[in-house]
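One structure is given below, encoded as structure tokens.
The complex is shown incomplete by one protein chain, all other protein chains being positioned as in the whole.
Coming up: chain A.
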């Protein structure tokens, strides 16, 4: 699988070229599937993109599938549905977690085979909760909070493009997200209310997780990948305020969960990968 990532250094982002390959070798690839995941370079990513990328990575790694990551500034437009990241397997292009899970299932890999019907329904419910709450909260914070928008989001989003295109595209995206927020009724919410919602969501997740290593049984499922992706991003992305990550840090078992998954699925592979030319500065870790 190919995935598109990028460099962290914003100031060099423009001149350093936008395509960076980072071959993440995995243990052994099971099926002869050569899959590419494509996302926007990390430096140009808003946290929303990064989290989706991570959760996808987590999912694919949990399935033991080899992934190759490629960065493109135009990943958003390459995707058939407009969402990053997406995977490119042979002749097919699949975007968004749901379809990717289905696709991988059709090829014979699934993480939720061991669950019964009740558990599957519960898993779907929690996934919906995370999507509705955490994802929307992340979008709100990036695009509707004026300070963050001005200082972080606009420069990041527009950095692959020359002036005046960087401003035009950033504003275009902002209007689009704000329209969406208005449609789902979040436009009227204040930052405190959004943080409250995040807190409630984390509480629900924390309660479900309890002291178990994963949400269901001892094996990871799609829900684990989803939660990991979102929480890890919230914990490691630098924004203007730390309030969001503080909310998550309040729940010890969630941070421990993230650390555990990072260690198991990402650390080990980066060690294998120490010979690559890609800068290590692009890697973030909870373990610092």
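Everything that follows uses one rule, which is that contacts are C-beta pairs under 8 Å (C-beta built on N, C-alpha and C of every residue); 3 or more make two chains touch, one makes a residue touch a chain; residues count from 1.
Note that in this section contacts and distances are computed from a predicted model.
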- Quick one: find the hidden chain's UniProt protein name among "AP-2 complex subunit alpha", "SAMM50 sorting and assembly machinery component", "Cell cycle control protein" or "Dynein, cytoplasmic 1, intermediate chain 2a". "SAMM50 sorting and assembly machinery component"
- Message: Touching the hidden chain in the complete assembly: which of A:125, A:147 or A:165 does that?
- Response: A:165
- Which is it among A:74, A:102 or A:193 that touches the chain not included here? A:74
- Message: By the contact criterion defined above, which parts of chain A meet the unshown chain? Give residue numbers in ascending order.
- Response: 17, 72-74, 76-78, 80, 88, 91, 93, 161-165, 168-169
